[in-house]
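A protein chain is absent from this complex, but the other protein chains hold their places.
Chains here go by letter, A, B and C, matching the order in which they are written, and residues are numbered from 1 within each.
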Amino acid sequence: MTEALEKLRQEVRTWLEANAPRNWRETCTSHEAFLDTQRSWFAKLVEGGYGVPHWPAEWPGGGRSLAEQKVIYEEFARADTPRLLLSFMSTYHAASTLFEWGSEAQQRKYIPRILQGEIWCQGFSEPNAGSDLAGLRTRAERRGDVYVVNGQKLWSTMGQFADKCLLLVRTSDERAKQAGLTYLLLDLKTKGVTARPIRQIHGDEEFAELFLDDVEVPVEDRLGKEGQGWAVAQSTLSSERGLTLLELSARLRGSLWRLAALIRDAGREADPGVLRDFGRLATKIDATVAIADQFLATRIAGEERVGDASLVKLTYSRTLRDFTSLGIRLGGMEAQYHAPIVFGGGMETGNWMADFMNSYAWTIAGGSDEIQRNIIAERLLGMPREPKNWTLAGDVA
Amino acid sequence: MTEALEKLRQEVRTWLEANAPRNWRETCTSHEAFLDTQRSWFAKLVEGGYGVPHWPAEWPGGGRSLAEQKVIYEEFARADTPRLLLSFMSTYHAASTLFEWGSEAQQRKYIPRILQGEIWCQGFSEPNAGSDLAGLRTRAERRGDVYVVNGQKLWSTMGQFADKCLLLVRTSDERAKQAGLTYLLLDLKTKGVTARPIRQIHGDEEFAELFLDDVEVPVEDRLGKEGQGWAVAQSTLSSERGLTLLELSARLRGSLWRLAALIRDAGREADPGVLRDFGRLATKIDATVAIADQFLATRIAGEERVGDASLVKLTYSRTLRDFTSLGIRLGGMEAQYHAPIVFGGGMETGNWMADFMNSYAWTIAGGSDEIQRNIIAERLLGMPREPKNWTLAGDVA
Amino acid sequence: MSLTRAELQDAARKAFGETGLAPDAEQSWALIADLGWLMMSVPEALEGLGLGAVAAGAIHSEFGRVLMPGPAIAQMLAIEALAAADTLAVRDELIARAMAGEVMTASLSGAVDGRLTCVPDADRASQFLIVSDARVSLMPRADAGMKVTPRETWDRTRRLFDVTFEHNADGLVLAEGAAALALAERLRAQLLFALAGDSLGGADAILQLTVDYLMVRRQFDRPLAMFQALKHRVADMKTVLSATEALFWARASAPAPSLADMGALKANATTVYRAIAEEAVQLHGGIGLTMEHHCHLFLKRAMLNCALGGDADRWEEAAGRQMLAQAVA
Partner (left out) sequence: MSLTRAELQDAARKAFGETGLAPDAEQSWALIADLGWLMMSVPEALEGLGLGAVAAGAIHSEFGRVLMPGPAIAQMLAIEALAAADTLAVRDELIARAMAGEVMTASLSGAVDGRLTCVPDADRASQFLIVSDARVSLMPRADAGMKVTPRETWDRTRRLFDVTFEHNADGLVLAEGAAALALAERLRAQLLFALAGDSLGGADAILQLTVDYLMVRRQFDRPLAMFQALKHRVADMKTVLSATEALFWARASAPAPSLADMGALKANATTVYRAIAEEAVQLHGGIGLTMEHHCHLFLKRAMLNCALGGDADRWEEAAGRQMLAQAVA
């Protein structure tokens, strides 16, 4: 087993030496360059057989165990390849949901196109349904063979570049909010769809807002039954199996040289306070790598508990914030001058203010830190859930 | 006005030079020495006219404005006199409550004895009613001319040394928990009263537990009407007018030399990290003094808002924790060796572990930090109160 | 003349309450001059208002509250330096022009290396204050030999420049020798005080906006303000802010605060501003991450304020060193 993994590691490493894109950090300063890099890198990976290692064995490039996937991603991090941002939703969220809920016809229609580079985005969040997804309001009304959809979606990752969308809509107003949801596969070229990129505070546009105005979706593009949307969405949300944070922690570990360089540039190698803060951060990063690693091992062993993923996400997001904060502190005034961002450059590009602001994506998106704390307290520690119904106190504090 | 205050300051200073006890920090290593020091110092203050400056003018030693009291307490801090721990409840809590709610007969009976050194304690908290005072369960049943009291009280400051007790009891089980409370004046020599000192984690015994077993309290020793206890208790709780924290912040400021000495002893004068932490703490202490000062000014001007006191208490308690923590850190292994505590030595004696543990009295007692945060959020910032009634959530996190 | 803190705050809020956050630079500059705020600390003998540090603190705090653009802090430094140049013939005229709104700027960097960086609105300034321990001088805009380089910051509410003068020209000397040293210290202290005020005003504004948002924004069928974990975080922010505000006003009226005292105040105030702005982004959730919302404006200005005038590392160390020297049993 371990020998086979070591063999795979060597294979991947050799392949990456020949195929990994170079200098992309210098060139990706426009959306166009970013899209080009992402598309050609994904195509090359598919060709090499490393594009979708997590897919079932019956699909080309699939059939790798989690342990094998871990090796592959560790090598990606080591080679500092571009992260697969553009195709991430397609190969994980869309594919996994289709594998679990799609009819054979739906799978045959959509899966091969993903390998050819078709891009999916996710249409779950809404302006008034962020952390509280069950409260979403985008309506779909069935009229004969189509659903007519009206509403607005937010935070669709890469939505402005996507071809298709995993769309969660409300088809009825039953008392249990989840029961009224239905899951649709939306072609974004359909009439009535408008995608508008969301300008983030550091200047990137990784997300889009989708406006849906009398958009017709054929009933055959429904995943699962009407009213089953919540269950289908759970598949989508749990499709990523813990590799992302392993990869990101490894990349964070590999970026410590940026802070070391700053310490040297600032001539603060002899400042014990700075050394201690740096040492503490490095240790925290090692701990983040360790917990991500342990989490994956738990998953591989089939022993994951609800809440374990929250521990990893919370740890990573705090560590990333600390990392970028220390960069800003050491960078001093220099860090306050604006520098253009590297599109798709990842979480630690050395553009400290941009990286710092980008780190909020991790403490807010994908279940905010606050939601993760609820999950840890309630699911891992067995504390009571939040009250469901309540009345406000009167004159007693 | 300012001139008069300056004159007072000189008067007090001169008086203190002649009368302030010396060396009490060295001698107060037993309860006996502590009690002696406290009693003789209070007697001397009463004699000098500085024992109860906050009392109404009709009582000897009273009639000082808040501004004058501030000057007096600043001078006490400056001279590092023993804090008036033993008589504090008597001169503030008991006296203020008696002034506001006591009949003429009750005032004539009890007030002069306070000046003679009679010690009062407070019997409010209970094992199951800490932060939630309204939930107390100690029962008093009226039988003819007496109330028969059964129950248990906790955290009575100096209860084991006290003569009398301000006792809050339940006389009925009405729906609004506060409405069933009644306020009694209990002579602790009454049959059925047992006082047991509570051993605190740093070794001091500043508090007592009171066990009340068929204790008879004459009806004439009731303050206010039956069922009015909650309102009377509010007077007790608000009797301290903001001077304590001003005095304590000033004493904290005056104790920074202890940390400076530690830094020098540890040879860390050139460690920028330590200097920064020390500088940050010193600034935080200055801010604590400033907010305590501002709070008193607001009270003097009659412009206090509900919640202002919480800001001061929370600030002081966190600053004290930081102060003692830095002492432990700089003290290293030396700070871990046990040293006998100074009874009544105040919050910063240089016995770092003892001081550190004692600082929890400020984050827990007298309304924990958590209660203060509720008050600030709800009363100062207008956020909703905690829910009164609630049902737990079902399957939705 | 005498104006209370409350009166000044009231006037500022009336003037800028309706223009909204980060108002138009040109219009607000004209308004600031009109309202006489650039005359604030100028002695009455020189046609100023002769108000002290408390008044200046109130004004800078109000500027911070609305994310005021423009060179107000630098301008006040230039005016202060001019007012100190007793024997200078052109002084009164220059002060009058400055009070009327002619831009005279200065470095906000807090660096003592003599370079002229972090100079606000240098492109439209007529005069440049140059401060060193040996000499304080005013350099007029020159058509030749002067280089004004815009340095775009993440914070767009300020416009900073690097400035160099090719020929080592002397400019107008305002102070030399011991007088220069004393003036330089005072100017540095004032810069730190102004940045602290700006930060506290900004912190208070974004804290209030955050509370407002929590009261309105609903998740899980209730306003976010009902979640105790969020209430407690907001309460903690309110507490640290209140303590720092108290320190600010105490130092504003202290008889002789040292440079390290002012630096520690500035470090404290900017640290609090940054912490509150960070919490504001987090508590606003997704919307706080977009350019559409105002959270990021406060966050970026907070971060810039942390760096201007010397950072917390520098001033906390200085305060520690000072306290170590002072604190003796």
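As a working rule, a contact is a pair of C-beta atoms (placed from the backbone, for glycine too) under 8 Å apart; a residue touches a chain by one contact, two chains touch by 3 or more.
Computed from a predicted structure; not experimentally measured.
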| item | value |
| --- | --- |
| Touching residue (missing chain; options A:A67, A:A282 or A:I300) | A:A282 |
| Residue of B:V232, B:L256, B:A335 or B:M383 touching the missing chain in the full complex | B:A335 |
| Selected from B:W155, B:W230 or B:F343 as touching the chain missing from the view | B:W155 |
| Contacting the left-out chain in the complete assembly, out of A:T14, A:S30, A:Q294 or A:N389 | A:Q294 |
| Subunit A residues that touch the omitted chain in the full complex | 256-261, 263-264, 269, 272, 274-280, 282-284, 286-291, 293-294, 311, 314-315, 318, 370, 372-374, 376-378, 380-384, 386-387 |
| Interface with the undisplayed chain - residues on subunit B | 125, 128, 130-132, 135, 154-155, 198-201, 273, 328-329, 332-333, 335-338, 353, 357, 360-361, 363-365, 368-370, 373, 386, 390 |
| Those residues of subunit C which, in the complete complex, touch the missing chain | 227-229, 231-232 |
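Going forward, only the chains that are shown with their structure count from here on.
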| item | value |
| --- | --- |
| Chain pair, most C-beta pairs within the contact cut-off | B-C |
| Whole-Å separation of chain centres (CA-atom averages), subunit A against subunit C | 40 |
| Subunit C residues counted as touching two or more neighbouring chains | 226, 313 |
| Contacts with 2+ other chains: residues of subunit B | 272, 274, 276-277, 374, 378, 384, 386-387 |
